[in-house]
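Every protein chain but one is kept in place in this view of the complex.
Presenting subunit A:
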Amino acid sequence: MKKVFVLSRNIVSPLGNTAKENMEALCAGKTAVTVHNDAARSPVPFCAALMDPAFFQQAPAAFTPFEALTVASMEDAIRQAEIDPSDPDTAWILSTTKGNIGQLEQQPVTRALKNEVALTVSAQKLSAHFGFVNRPVIVSHACISGTLAIITARRMLEAGKYKTVVVAGADLITRFILSGFQSFHAVSDVLCKPFDADRNGINLGEAAATVVLSTQPPAAANPIVISGGGVSNDANHISGPSRTGEELFMAIDRAMKEAGTDAAAIDFISAHGTATVYNDDMESRAINLAGLQSVPVNSLKGYYGHTLGAAGLLETVIGIESLSNQVIIPTMGFETPGTVEPIHVCSKLTKTPAHAFLKTASGFGGCNAAIVVQKTQD
């Protein structure tokens, strides 16, 4: 089987415009989550990680804010990977949960507007901007979109459909999304507390993230590979997670089997960790079913909030930075253990040899996804 290498990576977030800047901010203990008073988005103050409005004012007028954020992330990753998007062996995947939803809030909804806000329109615009010749693949699968997009890219590459795939994801937090999560009483008024006994809901966040994946190995020593992936469905509830965690475990188990790794080979878990009572309990059950309860787990939601369709990509990029820098990021907001099953929450910056991590994600519609990312050994 062909290996799928990571050629480059990027995050554009309130904490920085490159993967390196973002990793440095996390190592310095910075969070982008703060209280905002913005009547356009919410009648009450809310706690979230938002892009600086100046970012969008400087963006080309031809792009919607969602497109501008995605383009910024893709540009850096494509430049670093030194790839030619117009190569017929190169494809790209767009991942998002709500894409251009903000456009519907600005103007009367007409049939023409409904057509214009479609993700295919954005994807075609971005394809033309970068000069991709292959039709983009668009993944929109709630909060597993970013992780599922990586799995999809891996399968396309393994099958030899393409040599290189650019995987990009982004989401913005507009009134639509914020009011929806608020209606579920799922939003915390303060910094979220993943896996903590006192956790009481999520923070939302804005970001874009990109990885360039290829079957052609990069020049660097010990390149990083996406070695396995799995997807499952709870078949239980459309807006609440599984009571047992068995289905997330199924996705984890399939990802680990595909990667040919066992629990002992996993150095840390980059969890979904939204800081809702039900999600974090479900994840603790799945982690125990997988025999990973002693492996350090982090959630990055306390730094970035939940970045929806970007989350799986963003958190994978930080995981890759962890493998490169041999440091595991602590779980911002976590103080007191409080999940239904015990897990080892990483609560301080940990310098350690790390060769492999597991990334998990779950979302509305009962979906779960997991990938294994490894540093190749000499």
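Keep in mind that, in the parts below, contacts are C-beta pairs under 8 Å (C-beta built on N, C-alpha and C of every residue); 3 or more make two chains touch, one makes a residue touch a chain; residues count from 1.
The working rule: contacts and distances are computed from a predicted model.
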item	value
Listed names "Sigma-70 family RNA polymerase sigma factor", "ABC transporter permease", "3-oxoacyl-ACP synthase" or "Rieske 2Fe-2S family protein", with the criterion being the UniProt name of the chain not displayed	"3-oxoacyl-ACP synthase"
Sole residue of A:182, A:215 or A:376 that reaches the chain not shown, by the stated touch rule	A:182
Candidate in contact with the missing chain, chosen from A:67, A:171, A:196 or A:234	A:234
Selected residue (touches chain absent from view) among A:247, A:267 or A:283	A:247
Residue numbers in subunit A that touch the chain omitted from display	97-99, 101, 104-105, 109, 111, 114, 117-120, 123-124, 135, 137-142, 148, 152, 155, 159, 161, 175-176, 179-180, 182-184, 230-239, 247, 250, 254, 363-367
